[in-house]
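Showing just some of the chains, left in place.
In order of appearance the chains are A, B, C and D, and numbering begins at 1 in each one.
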């Protein structure tokens, strides 16, 4: 909570920069349009204008600057345009409407959560395997790293087709891509966490002649909780990115990914930008939610949040 | 059926060898450490080959590893050109720029608690912007060539490096800082002689995460507009042509390059942070 | 079997009036009249319809013939069973102020081209004109064009690929006057290739049950197309209703439908062998790296349309 | 059941660690008998093998030579029979468990019924004077209190042998004195056999019936001193001549070990 003022300051700084950048970014397009509409523009041919920078052009055509903030097809939309579009599509529509961002948010969120659950479960299982089995540790870990160097957008269509040919469609294929992206941070974090007990804590259990499962439940698992939460927070936003990536090859029907694509294809940058920001807000909200659960859990466990 | 049975047999054999190697007396030797993952990978490849043959999977759905290897052999020049365009230009330039920007901002943010508190959450928000949304925007702004790819990469690697660097710069113990104070050391000596060295393990953490992101970013951004060369270009074009052997050849190159990039970072990390307990 | 009356159709792009005939047939109950239960799968930038067909995810797909023929050569025997689009809508759109007036002026210019199997017509054309696509003074610099018209608007490219019914309209929507532009329709250049045909897997055609349902499918689809041609307003509305992204505007889809109608106008669904031959000839002329190495055999059949149009 | 005389008996014990820099001879030719009810302190310079010896008794390290029995059986069997409680140098409480939960840990693992667990926890908490802190988390307690909790944890399951490795190393002198008194009382009351590692000469002399002086490289026993001090030991005893005399002997032994080490 103490962060509100600093965050607002930084956001204000970014908004200021953004507002300034709108002018040179859109100047050429605005000048072209203004000329078609009969305004006087210097220089007076698009090719000549092409040789000027956005700032240079703006200085020569100060009267056109206001137009850059209200352009229908901007390179860089002004902040208030994006905000307007978001307000309109989030609050201005019934949540069941295809034109509501809330509806698309849910379309994206559902596979995100499912994929996250799958990825986290898989990640934890793998981590347990890696911690308890030398063979898994030595053979699987390097390939887990390699798996993350594969460009997922290239793999996603094939995964979708293969699953589609098995009659699996809808939520699950997207979830699988989401799981693929979210399992890795969980594996890495949980391996670290499960290995975090020091030699003395392990020896203690040995003096009690505790079994492996007892060691897992009483020591390794609780010790890994802070690491788990750190990974969950990375994993959930990775999962969201995975779903959005998967929304293009599933036939770009609905969801944030589809909105971004279609907005881009049909010359509606505001649709894309609004979806983009909505996606980031969703991720931030999810991360915040896990932060909250983390704080509550660690408090109950007597460990302060890191 | 024969192939399937053979596949299962190969799997069991590979696993058995690895169990012997990993638990055996020589398990800590360098060769065993390299051999175990290699055998694991080889097992997967062989099983993949056998399954593709056994189930007669169409090559336009999943090519056999042998086809992919053949393609790598026959298209070396193309793969190399794509590698140069995507990795050496897009990914590397973006990585260096992103890392440099992250350092600069981290050091700036670090000068004031206020800025740190403001920048980290906003940075987290920016990092959550999905690449499929940002890539078209950068292509629109910076054109189709590698510059826009470098920008995408820069933005992607920026945040993890920033967060880790900020955390690292904060990681000095009170005693280490007090020591500097007793010497009446100024800001810069403290930065260079204490805080940067002690932040190095964190910084490398961010740099390592950045390596895989850089590759993925550069490749994926090419899907949204590119010249007629590049790994992402080739993947998307070949996929449209159903030349899946080429798609997988590029994926193999990407994985190799990514692992090598990561490995190089690990080596540098070992050299620079040799003093850290995790490296001893 | 249970699939005797179900059809899954894979489109090659997101829901838009380019596919109005199918949506109309669905909406107006033409499929139902034929006793069919049809599922329409929208496409997107990462969907290769032939692959979906190969994977068994769809019974039929829409595709451009160059791409389909290339898939055939890759070992995926797809067959054209109907050709609702008579005319090609593909063209290059250039800024007039770049000085381009004829094809020879392309030299030294930058041109945006769609890849993903759709680059073949362009490459064949350039090769017939003797223009290199490797850039330089005497060649054209090719950009892999994304999904929008920005490279032209931002003047990163001098020309881009557009469809008469979609991207060209977007350029105009962006405020550009038609007289600022020069267009080169493939149709006019004699290098048109067949677009938006219906394709199925060859092996399926041996199954009379499958053939029968395709006959009904094509018949109903063509009915849909003809209805759409005559009622573009209604058709545009139906398309927008079916667009799950909620980002399409009815106005744009109606306009698109009107343009599409010009392309489907001359077709009753059957493939005109002369068009086919021109497509193959164009592709075979593809210079050093031709799309197809030899004239394909059995790449199309009139069996379905013959029955459907009885 | 167990031989009444020797609780721990080591004969010619050897332990060599293989390290990157070559072998480290941590224990060499160690012979020692500890009788039922003994309080044995191990003292010696850093690296002389005190911890290693304790860990061998606890089956946490395997000797590379010689023989050792604990309660007449091998250390491994003794461990599986839960024959001893081990107190580590640092308290090592699990931070996610309350003090009560930490003490309950061995009881849960050993499958002791819930009702009895509660009762035992209450008893040992009382023994180390921590009643009322059961619900607190470790970080809510001072270092000395944490250390007492860790002793309570080792006492909770009533093993006959208590192995304590520098349990008070991190505490200040006054708190340490206080805990020393409490350990002595506990020992008297329970009759346990205690093996105790320390760096402090007064502590060793004050607590023990037997002081084992060790010397490093290779780790070996250089002197075993049987204390003539009575079982009743007020703190003031530390200024008595007998006390100073034993302390002097220990110090000499230590210095000799250091000189040739």
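We take it that a residue touches a chain if its C-beta (ideal position, glycine included) is under 8 Å from a C-beta of that chain, and two chains touch if they have at least 3 such contacts.
What you see is a predicted model, and the numbers here were worked out from it, not measured in a lab.
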**Complete:** Total copies by chain kind, whole structure file, are A x1, B x1, C x1, D x2
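Criterion: only the chains that are shown with their structure count from here on.
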**Item:** Third chains touching both subunit D and subunit A
**Value:** none
**Item:** Dominant chain pairing [most C-beta pairs in contact]
**Value:** A-B
**CA centroid of subunit A to CA centroid of subunit C, Å** = 34
**Request:** Could you tell me the distance, in whole angstrom, between the mean C-alpha positions of subunit C and subunit D?
**Result:** 84
**Message:** Between subunit B and subunit D, what distance separates the C-alpha centroids? Give it in angstrom.
**Reply:** 50
**Asked** Hey, what residues on subunit B touch two or more of the other chains?
**Response** 61, 136, 140, 223, 236, 239
**Prompt:** Residues of subunit A that touch two or more other chains: which are they?
**Reply:** 75, 153, 157-158, 161-162, 165, 248, 261, 264
**Asked** Linking chains that touch, what shape results: line, ring, star, complete or other?
**Response** other
**Complete:** Pairwise, the chains that touch are A-B, A-C, A-D, B-C
**Request:** Write out the stretch or stretches of subunit B touching subunit C in their complex.
**Result:** 58-61, 136, 139-140, 143-144, 222-228, 233, 236-237, 239-243
**Residues of subunit C touching subunit B in the complex** = 45-46, 48, 50-51, 54-55, 67, 70-71, 74-76, 115-119, 133, 141-148, 150-151, 154, 156
**Item:** Sites on subunit C touched by subunit A in the complex
**Value:** 11, 14-15, 41-48, 51-52, 54-57, 95, 97-98, 146-149, 153-155, 170, 173-177, 243-248, 252
